[in-house]
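Just dropping this structure here.
Here's a slice of the assembly, chains where they normally sit.
Naming follows writing order (A, B, C and D), and every chain is counted from residue 1.
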Amino acid sequence: MAEKVMVKGTEAIGEAAIRAGCRLYFGYPITPQSELTEYMSRRMPQVDGVFLQAESEVAAVNMLYGAASTGHRVMTSTSSPGYSLMQEGVSYIAGAELPVVFVNVVRGGPGLGDIQPAQSDYFQATKGGGHGDYRLVVYGPESLQEAVELTAKAFDVADKYRNPALILADGMLGQMMEPVEFPEFRDLSTLPDHSSWAMQGAKGREPHKITSFDINEYVLEQMNLRYQEKYKKIIENEQMWEEYKTDDADIIIVAYGTMGRIAKTIVNMAREKGVKAGLFRPITLWPYPYEALAKLADQAKLFFTVEMSMGQMVEDVKLAVNGKKTVEFYGRTGGVVPTPNEVLAKLMELI
Amino acid sequence: MKHHAFIAAGFGGQGVMLFGKILSLAAMYENLYTTWLPSYGPEMRGGTANCTVVLSEEYIASPVVDQPTEVIAFNIPSMYKFEKLLPENGILLLNSSVIDRDPERTDIQVFKIPANDIADELGNVKVQNMVMLGAYLKATGAVSFDSVKKALEKSLKGKKAELLDINLKAIEAGMNALVK
Amino acid sequence: MEYKNKVEIDQERCKGCGLCIDACPTGTLGFSEGFNAKGYHPAAVVNPEKCIGCGFCYQMCPDVCITVSTLEKAKA
Amino acid sequence: MSYKIKFKGPESLSGKEFTYCPGCHHGIVHRLVAEVIDELGIREKTLMVAPVGCSVFAYEFFDVDGTVAPHGRAPAVATGMKRAMPENVVFTYQGDGDLAAIGTAEILHAANRGEKITTIFINNAIYGMTGGQMAPTTLLGMKTTTSPYGRSAENEGYPLHMAELLSNLPGVAYLARTKVNKPQDVLKTKKMIKKAFLAQIEGKGFGMVEVLSTCPTNWGIPPVEANKWLEENMVPEYPLGVYVDKVGDEK
């Protein structure tokens, strides 16, 4: 670990990707993540990597498809409208089982919306914005340090399962600066060997074919069942979450990403008022840590989900709690970030 | 415990973002926890810009701040928008070259700095943000001048290095301009 | 004083870009000393007598701050 | 004797202050479009489609019915409108990122269909709104926030000449490239914009005016100098002139 540096969230993710061995970046500028695109344009040439500004997000996602087909670590970053444009490509990438890392720095929506931080793309990220039965591994970091670590993790997990991964940040995380320590540079020779499936030239072997397509529905179903097998493994192995002062908590606040971070303040404020609050913070949004959350349903009296949206993750909370306890919700949307005080006030109303 | 959480706000182009970044970086050099959080108008153009900076001896759970300890206003709408958030006796710094009105609050500490005029005199109206920064240092002592200098050196690299001098001068001028 | 041509500048709207000043063939315009509420030195009519009413300043102003008039015989 | 107004902002602007940086040409072109709308007397039947770009607020600046299209898709939005309301006048206002990058297919096909719409195309060789990234029209060697070492033909390809490209399409009825860095050019540009509207009004087809424009902020050059930079650098790369004119001279 090197010294601490002060960086923007977008740049932290970019540097983390490069250190994780990503040497190809394709993207299209969009606020509030253009700094990541810009960062890559400066950094990639310095590490003999490829930076290419695509003509659109549609082109970018397909450049990723192409580059990932060759077995290299590749990444793009975008924000809400841009990620929506990528959905056909995301579905193709999932179907072709390509290990791509996406970053969506979510802003207020729908439509053009605004450029303030939001969490209203949770459904799109976790239930599949594109068509078909597929899943991305979705990470929701709460701080820049965590974003750095999860970015490296995203590449490893993507490679391990040949499955795309998504860093779901919000505009706040993307734009804020705080001190960060970066890991060392990954020795590129230690990256996983993808020569068994990647398109690198059919020299001395059968040609490799990469596709999300089969004319025969039974074969396509088999392909899908293979994805499902993989998803099951991911569900078993890759769930991540943080619990903060849940040990004795009556009230479980559930929040992720930036909202999760803010919720820590709220927990402390509530405890100052004598309310035994705790925080359950999912870090993988898919696979969602249902069991871990369900365990708290015996102990807690109330679940209180807080999102920067009109209520999306709350469905997963309900699925986890499964009727055992009440699940309440509070959210702001359109780029408004709830303040600790207002959430606390809402919480006090509920109890 | 040292804890400052300020909002600096103005028009795009007035350098409020850099104002916050320099202070945040300086805080890092002093081993404080710190976060810097910007808020722009739509995409980059038009409208107002502001940033929230927290400097603290404790882990910062929330980079969002309900109640800033200080507000630095670079234009009129920012003053009206953010003075409301200050606690009693909180500090409001105004660029009085641009803000020719008085705040509504009377229970706070108000400092008026004619930052554009001072910067203009120094030969570059753009460093008015550093004039304000100097005033902030003087008003709060949140970080040391040396840490700010280090932060500026880190930030003004390459072609911009030649601007270091005038920026430091502006900070000093700002410190002098604020009369407690 | 009444000159043949009158150029008016909405100084609160002005952003001090200077395009009008640069475009004026007669040196009628210049920057103000003071700031407007936006913090700009707005353009100002510094030599009103020089104005020939050509409208170049109007044409170049990106913020539609300028109105140019000419003294004319009143028509019936 | 009394003062008679010779030059005054047009009626078809809403009066809202522009959100553009000081010296930005967007404002000049807005005024020209509004003047043309005034002169043609079409304010009450004009529908405008703003892009995503610095001119995203343009729908607020004109005193006509207006909307904002998704980034790059204004020609498709305008097509839908015009097909629904053939008697109305529909125009799009787009930047070079909007029109020449993400919206390439939409502008090309709208032009090829001879869609009876008018497009004002602001080519400032950069993505203004998002902070100065490379556009397809960025000049070779030009440094932007995503071509920090200067645009190279090898990696990023060549400046895209939209006027020349679209002039190949038979659906185009009027097409010109111009600039507004001098008063004389501003006046010329206005005539061109008028013709681009007439192409639509007379049912002749698609009309477009490409305006070479400054972005002082992201070029990092003060407004007056930016005007000169445009003259010296953009004009040689992007030849001015009328590329297609099926409208003919005004009677």
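In this section, contacts are C-beta pairs under 8 Å (C-beta built on N, C-alpha and C of every residue); 3 or more make two chains touch, one makes a residue touch a chain.
Remember, predicted model here, so these are calculated numbers, not experimental data.
Written as a formula over the displayed labels, the whole complex reads A x2, B x2, C x2, D x2.
Operating definition for what follows: only the chains that are shown with their structure count from here on.
Centres computed as Cα averages put subunit C at a distance of 26 Å from subunit D.
Taking the mean of the C-alpha atoms as each chain's centre, subunit B and subunit C sit 35 Å apart.
Subunit A and subunit D have CA centres that are 38 Å apart. Residues of subunit A found to touch two or more other chains are 31.
Annotation for subunit C: no residues touch two or more other chains. If you check the complex, the residues on subunit A that touch subunit D are 28-31, 34, 37-38, 41-42, 45, 51-53, 55-58, 81, 111-112.
Per the touch definition, subunit A reaches subunit B in the complex via residues 4, 6, 31-32, 114-116, 172, 175-179, 258, 261-262, 264-265, 268, 337, 339-342. Residues 52, 56, 68, 70-72, 97, 101-102, 104, 127, 129-131, 133-134, 136, 145-149, 155-156 of subunit D are the ones touching subunit A in the complex.
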